[in-house]
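Before any comments, here is the structure.
Yeah, one chain of the complex is gone here, protein chain that is, but the others are all in their spots.
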Amino acid sequence: MIRSVEELVAEHPLLRGLPVDAAPLVAGCARLKRFEPGQLLLKEGEDADTFYLVRRGTVRIEVGTPGRSPLVIETVGAGKVVGWSWLLPPLQWQFDARAAGPVATIAVDTGCLRAKAETDPAFGYELLKRLSSMLLDRLQATRFRLLDLYAPPGTGDHGSR
Amino acid sequence: MVLAEPSLSTPSRHPLTPAPHVVVGRRRETADVVTLSLEPCEDADQFLPGSFAPGQFNMLSAFGIGEAAISISNGPGEGPLQHTVRDVGPVTHALCETEPGGLVGVRGPFGNSWGVDTGPGANAPSVDVVVVAGGIGLAPLRGAIEHLLGGSSLGGGRVFILVGARSPDQVVFVGDIERWRHAGAYVEVSVDVATASWDGRVGVVTSLLEDAPFDPSKAVALVCGPEVMMRFSVRALLERGLSAERVRLSLERNMQCGIGSCGHCQLGPWLLCRDGPIVTWASGSAILLGERDR
Partner (left out) sequence: MCLYRYGGGAPSLRPVRIGDTLVLDRAGLGQLIENLRAGGARTMGPVVRDGAIVPGEITGVDDLPTGYHDEQAPGSYRLSRDDTDEVFGWAVGPGSWKAELFPSKQVVWRATVKDGRFVATEPPLDRSVVAIFGARPCELAAIDVLDRVLGDESVDPRYSARRRRLFVVAVECGTPAGTCFCTSMGTGPGAGPGADLVVTELLDQGPARYLVKVGTDEGADALDGVAHRPATEGDHEARRDVLAASTEKIHRTLDTDGLSGLFERNLEHPRWDEVAERCLSCGNCTSVCPTCFCSDVSDVSDLAGELERREEWSSCFNLDHSYLHGGAVRPTIKSRYRQWLTHKLGTWWDQFGTSGCVGCGRCIAWCPVGIDLTEEAAAIRQADRVPRFGPS
């Protein structure tokens, strides 16, 4: 059974619990898109015109370095969002995002979505709340990684001597 | 009052006297972690597999230096006695440096267990077991995992093994992890910092919880790792819908006697060497969070 973009959009954790009329608003800016292993979803420096809701598969957030393989900052899986820099100027991607295996996404046109949020502030606010929640999770997770909890004890800050 | 001597006057060994064991195998897991295989020099039946339960620990003596509490990592029926030690101080350093043929003292087993070896009964609904291990925390969990994959108990639901490590070269039991994957467990490993050759997940271990397909209403979680990591793993597990009585953690504290008489491992209502080290979040949250302020 083929499901509509609208149904898939409504299912994605980003939009779960949004008022019933919100899903069509987002779906109106969205289409399904698949990526093959190794394909780039986003490229550093390019305009942030499309962001992705991951439905299946794993995406690597990377930084390219000359002469070396890219450094993987984080891997992002189903139910997550890839691409945040479309929210605020300069509206350019800061990192690369590459499919680790086959990846199924909902691709969302950022210009379209931003325009709808401007004209419908209530929708815009709901969307922003959910995006903030995901950003917060990502920030907390990053902070925990910075704590380097698995490091040999007595080094860094978690010793008390 | 003065009482007569009992007919069996003294036990054969003082509870603080170790049984000498010889190192029969030594495997380097990571730069600072070594797995030792030990066989007893005497009292040959003292540590037969089956005489301890997954989650329990021994006090290992580096003779002349001191003792450290190290979990027993054997699975059921696996011999010889296996201990995975991280080099974090003079005792563990000496243990990690002991070559095959060297002597190590063993006292135990002490403590309680993960509870995976006592099934809920034939008619219990199937229970998913979610193992969340951080760093060296996989070592105290290894015995439980082998037990579960060996078809034991807990109602025969699926086994989910979620492992976090600092970087790919710090993952312990790499061979076992692969074997568990092939045995049908859901296995995911995530590192905080990737290397060029790593093509697995990168991120904090709790991110693995988000898409692991266990049924929270029927799941039990076994969590082990640095205490901060355990706290935020517990939070993520509760957010996924597990109840606090079904989340079990293994706590680590200063242990010296192992038998509840020296007081060092005292925490809230427990002497962890005998009432723990495994506690549920339901019973432990008040003291763990309450004592957190310094």
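Read from first to last, the chains carry the letters A and B; within each, the first residue is number 1.
Here, a residue touches a chain if its C-beta (ideal position, glycine included) is under 8 Å from a C-beta of that chain, and two chains touch if they have at least 3 such contacts.
This one's a predicted model, so the numbers in the text were calculated from it and none came from an experiment.
Trainee: Specify the residue from the set B:S51, B:S126, B:T195 or B:S261 that touches the hidden chain.
Mentor: Answer from the full complex: B:S261 touches the omitted chain.
Trainee: So which of B:G66, B:G79, B:G200 or B:P216 would be touching the chain we can't see?
Mentor: The single option touching the absent chain is B:G66.
Trainee: If I consider the whole complex, including the chain that's not displayed, which of B:G77, B:G150 or B:P269 touches that chain?
Mentor: Candidates B:G77, B:G150 or B:P269; residue touching the omitted chain: B:P269.
Trainee: Applying the definition given at the start, please give the residues of subunit B touching the unseen chain.
Mentor: On the subunit B side, contact with the omitted chain comes from 1-6, 9-11, 14-18, 20, 22, 41, 61, 63-67, 88-89, 101, 103, 105, 238, 244-245, 252-254, 256-257, 259-264, 266, 268-271, 275, 281-283, 285-287, 289-291, 293-294.
In this text, only the chains that are shown with their structure count from here on.
Trainee: Starting from the mean Cα coordinates of subunit A and subunit B, work out the distance between those two points in Å.
Mentor: So the centre of subunit A lies 36 Å away from the centre of subunit B.
Trainee: Mind listing the subunit B positions that touch subunit A in their complex?
Mentor: Touch residues, subunit B against subunit A: 32, 86, 88, 134-136, 164-166, 170, 190, 192-194, 196, 198-204, 206-207, 210-211, 225-226, 228-229, 232, 294.
Trainee: Which residues of subunit A touch subunit B once you look at their complex with the stated criterion?
Mentor: On the subunit A side, the touching residues are 58, 60, 68-69, 71-79, 100, 140-142, 144-145, 147-154, 158, 160.
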